[in-house]
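One protein chain is absent from this view; the other protein chains keep their places.
Chains here go by letter, A, B and C, matching the order in which they are written, and residues are numbered from 1 within each.
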Amino acid sequence: MLQNNLQLIKTTFEETIPMHKFLGLKIELLEKNFVRISVPFRKELVGDFRNNRWHGGVIATVMDSVGGVIGATHFTSLNDKIATIDLRVDYLRGAEPEAIMVEGKIIRFGNRILVARMKAFQNDKLIAEGKGVYNFIRMNTHSEEEADNNN
Amino acid sequence: MLQNNLQLIKTTFEETIPMHKFLGLKIELLEKNFVRISVPFRKELVGDFRNNRWHGGVIATVMDSVGGVIGATHFTSLNDKIATIDLRVDYLRGAEPEAIMVEGKIIRFGNRILVARMKAFQNDKLIAEGKGVYNFIRMNTHSEEEADNNN
Amino acid sequence: MLQNNLQLIKTTFEETIPMHKFLGLKIELLEKNFVRISVPFRKELVGDFRNNRWHGGVIATVMDSVGGVIGATHFTSLNDKIATIDLRVDYLRGAEPEAIMVEGKIIRFGNRILVARMKAFQNDKLIAEGKGVYNFIRMNTHSEEEADNNN
Partner (left out) sequence: MLQNNLQLIKTTFEETIPMHKFLGLKIELLEKNFVRISVPFRKELVGDFRNNRWHGGVIATVMDSVGGVIGATHFTSLNDKIATIDLRVDYLRGAEPEAIMVEGKIIRFGNRILVARMKAFQNDKLIAEGKGVYNFIRMNTHSEEEADNNN
């Protein structure tokens, strides 16, 4: 149903999710298995005040969002959900006070499990890598989908 | 030098780090190998607007801060730094629109490598677990590199 | 069906799984959400020949088995399967040339997703910690279980 409605997904994620709106997150490119997200630098997001670097948690936050955004391109109902099972981030360089770009790609896609690989860049320089495992909760599958409800 | 100055660390982390100030992060308890941090619910931090749940990235952000806070209790210079090498979060339950409490504990401490184990709670219910590996960058180090010899 | 048949599970895992038999893996204690496994030292498993320490991969191997063993206590058919989605190990100390003990505990249990937390010990000393996320593949649930078949 929503599968071709990439513009709706983009608007929803940018405008309706409070955390994304606060971050100023922009979906630069969205395909069924790939997303590119940019976030401008913002003073509230600094983690090391001595050199004005981003708090590493913000990069984790944007990486976490990757699964939700790409996952939504596979929704078959407006009530479908994506819940993160686990998230891992490797920080390779400190993030300077300028925009970050995060790219995410689906590397495993099943009926219930989604795995995404993410890379974060500043000026085309790799600053972090990540992985996220997500639980795809489809509302229109009758069976016992509610059983795994502890997330 | 700073080792007994827990109140200074608390004030610095709560007031001087922009991201912590924005989150309203409070250090409830701080010891040399343990920290308990609380963060009140705030609408800007919502990730799922349908049920008002926290964005999972915020929990990752607070977990990431654990290493910095505890690490600072071991600083020997005001210029020492803690940089996150990697961070991993397991989300066990969705985070309801109320305060979260994150506890962190050092499980490995060397001259250069610090590993922390974190747990996040809401009303004493475990909602997430994490691990962080940190790089301890000491500015006045000469020779004690062999101290991290536990591996 | 198998739920109370802990002895059968124990024998199957120790005797029928080639890797477990090679390792000499013993299930010391098995409950529905907890398992304790021991593995004797064996020269073929050494990773550092200068000090005769275990290869870290063996500890990862035993940790990976935790999900399979505990998961089996929840099987409802002999054809049910547990497939590892991801595994993470933190090595805290080098493993000396003597037996290791690995304990695993389920921290999330759903219809499809299982998450386990593991600890490895030598002489009651913690040497490693781990986490495993597993996919529970039940054969007697009609619906679209086969869709997530990429594992």
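Methods note: contacts are C-beta pairs under 8 Å (C-beta built on N, C-alpha and C of every residue); 3 or more make two chains touch, one makes a residue touch a chain.
All values derive from a computational prediction rather than experimental measurement.
When the missing chain is restored to the complex, the residue among B:K26, B:R42, B:R93 or B:R112 that touches it is B:R112. Only one residue in the set C:I9, C:V35, C:I70 or C:V89 touches the chain that does not appear here, and it is C:V89. Annotation for chain A: contacts to the undisplayed chain at residues 88, 90-94, 107-108, 115, 117, 126, 129, 131, 133.
Along chain C, the points of touch with the absent chain fall at residues 16-19, 21-22, 43-49, 55-58, 60-65, 68, 81, 83-91, 94, 150-151. The missing chain lies against chain B, touching residues 83-86, 88, 112-113, 115, 131, 133, 135, 137, 141, 145, 148-149, 151.
Operating definition for what follows: only the chains that are shown with their structure count from here on.
In summary, the pair chain A and chain B forms a contact in which both copies contribute largely the same residue numbers, shared numbers making up over half of all those used. A straight line joining the Cα centres of chain B and chain C is 30 Å long. Centre-to-centre separation between chain A and chain B, using Cα means, comes to 22 Å. Counting partners per residue, chain C has 88, 108, 115, 131, 133 as the residues that reach two or more other chains.
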